[in-house]
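Below is one structure, written out as structure tokens; the observations come after it.
Of the protein chains in this complex, all but one are displayed in their positions.
As written, the chains take the letters A and B, and residue 1 is the first residue of each chain.
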Amino acid sequence: MTAHTAAPPPILTVANLSASIAGQQVVEDVSFEVPATGITAVLGRNGVGKTSTLRAILGLIHRRGVVTLAGERIDGLPTHRIVQRGVGYVPEDRDVFAKLTVAENLALAERDRNPHREFVAALFPDLVARRNQMAGTLSGGQQQMVSVARALLNENRILLVDEPTKGLAPRIVGEVADALAEAAKVVPILLVEQNLDVVRRLAADAVVIAGGRVVHTGRAADILADDALTTRLLGVSGEVHT
Amino acid sequence: MTLTTGIPTLVRGRKGAYLPFIAGGALVVLMAVLPLLNISLPGILPGATYTPGTLALLSLCMVFAALALSYNLLLGTAGMLSFGHALYFGAGAYGLGIALKYLGVPLWPGIFIALLGGLAIALVTGAVAMRVSGIPFAMVTLAFAQAGSVLVRRNQQVTGGEEGMRLPVAQVPEWLVGVVNTRNLYWFTLVVVVLVYLIVLWVDRSRLGHLAEAARENELRVRVLGLRPYVAKLIVFLVAAGCASLAGIAYMLLQSGTQPSAVGADLTITVLVMVVLGGVGFRWGAIVGGVLYTLLDQRLTVLARSEWISDLPDVLRIPLSEPLFLLGVLFILVVMFLPGGIAGTIDGAVRRRRGERTRAQLARLDDAEQAAPEQVEVRA
Partner (left out) sequence: MSSLVLILLTGIGLGALYFLVASGLSLIYGLMHVLNFAHGAFLTLSAFVGWQVAQALGTGSWGSFLASILVGAVVGAVFATVTELVLIRPLYERHIEQVLVTVGLSFAAVALFEGIWGTDAINISGPVWLRGTTEVLGAKIPNTYWVLMVAAAIVLAALVLFLRKTRYGMIIRAGVENRAMVTALGIDVRRSFTLVFAIGGAAAGIGGVLAMHYSTFVSAHLGSTLLIFAFIVTVIGGLGSLAGAAIASVLVAVLQQFANFYLDGTGDFIVVALLAVVLLVRPRGLLGRAA
């Protein structure tokens, strides 16, 4: 008889989620669960609805369906309430406020009474040095750091991270991945990512989306090892690049 | 894509498919015959239907119905919120006066010149204003209308300045002049409103109309398809302006004169109120809105002078004696609680009974705005 420890319940569940932008359906019928620890990747080709899924969970676009966070339904709530319940968001394209300084960008993001300033400062020393610089003048990688730092400042139950390595130089990609790995030690992450090396390094589980629907779930390593699967669903080979 | 228009769907075999057309035709016949009948609607009409006073009021209703129809083409079909539409109405009115007075031409060439003038102004202002869209577009059209208003007020010699301009009757055929001929003016405006209705109907049904509607819903998609929404919208803008000029010409003839208020933003806002009250996107809604507003304005003004109002305490008397206040409040209530207007609400009720999807025109405009990446678009 094997000793079986009960897995903690998933931190986020999504059931029959559908969403539309200006009358155009972008998410058809998406259902999946995000475990309470580790990084879960959301995979799929361009335009299948990965970003829209995240935005639908947050209520940034019109959505229908059931979304629960730690067992409580959040699909009827406005975005700011959902975020206040402990959802951190690192959007695609970073969305830092260009006309605010780095320090102001971070200060704006602080929700709790005791934000994790030391933790973030230790993780991103570069940002501390640039605290009075206008965020619009930062490089892509630095803006990404601001975007991730924002999400790490607060006590969150889950982080929704959307393509954090997009358009970044390989070295910066590594730094961002390091930061996420560090963060994943304390908070589960739902990660949309096209860069399969990053996925391979960070993600435990994965959800694959095609045509606005979930078409495959499982261990990330298994999915990436299955070449035929990755080619069909992601359009790329899952081979390891050296 | 789903294109919902105000066109009654002529589905063969469906019950009542031809009904709107028959009803419309019957209405026109009824209106044409009205001056020969002796119907009284006390409280609504100042006299029986053959009296000049009533005929003048009904003619005014029709002029504004035509103006409302033209505005609905712009807002409902093409989704362009303009605050300067009255400019073209005024251009028609003043244009006719100027053509008759300074060019000495007879009536019909004068009408033609006024119409052309209105279209020319529309082309220039429209092309510039359409460099932006959405709310900035509205602001620009407002500025242009204001400029027009100032132009008219300043040029005493040409336009009569603040006092307005009288219609030079020398060139107008006798049968269109004078209280005695109010009947003929009534039939003239009836022809104008039917004409405008047919033009608007034609545009709505044409490829042009469909293109403008598609662009209203999702401009990016239309461009991706290789079509040019800008040109379609500009043409619709011009047609709407032309119809407004026609209405302005009718107005000038009916009132035997015009005044600066026919040009400015105030009149456009009045037309906006008419169209929203009637129901954005519905042609018959625009007509209902135009007629209802004009009637309400007149009747409320009469009511304001009545005795029982002046006996009320100030707190009640002051608001009730200002028709525009009441209409403004009505407008706010309609926008907040009945955004479909009269036509939209009725249409919605009928469709719900039939199990069809209801149309929410204003909501569609909002959605299209949200989808646009920026409020201020740069035109390539």
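Throughout what follows, a contact is a pair of C-beta atoms (placed from the backbone, for glycine too) under 8 Å apart; a residue touches a chain by one contact, two chains touch by 3 or more.
Keep in mind the model is a prediction, meaning the values are calculated, not measured.
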| item | value |
| --- | --- |
| Among shown chains, those touching the left-out chain | A, B |
| Given B:Ala99, B:Ile199, B:Ala247 or B:Leu327, the one touching the chain that is not displayed | B:Leu327 |
| Selected from B:Ala114, B:Val276 or B:Ile342 as touching the chain missing from the view | B:Val276 |
| Sole residue of B:Ala138, B:Leu201 or B:Ile235 that reaches the chain not shown, by the stated touch rule | B:Ala138 |
| Residue of B:Ile249, B:Ala265 or B:Val291 touching the missing chain in the full complex | B:Ala265 |
| Selected residue (touches chain absent from view) among A:Thr13, A:Thr37 or A:Thr79 | A:Thr79 |
| Residue numbers in chain A that touch the chain omitted from display | 58, 60, 78-80, 83-84, 89, 91, 95, 97-100, 104, 107-109, 111, 150, 154 |
| Touch residues of chain B, complete complex, unshown partner | 81, 128-129, 131-132, 135-136, 138-140, 142-144, 146-147, 150-151, 154, 265, 269, 272-273, 276, 318-319, 321-325, 327-329, 331-332, 335-336, 339, 362-363, 365-366, 369-370, 373-379 |
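Note that only the chains that are shown with their structure count from here on.
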| item | value |
| --- | --- |
| Intercentroid distance (Cα basis), chain B paired with chain A, Å | 51 |
| Contacting residues of chain B [partner chain A, same complex] | 217-218, 364, 367-368, 370-371 |
| Chain B contact footprint on chain A (complex, rising order) | 21-24 |
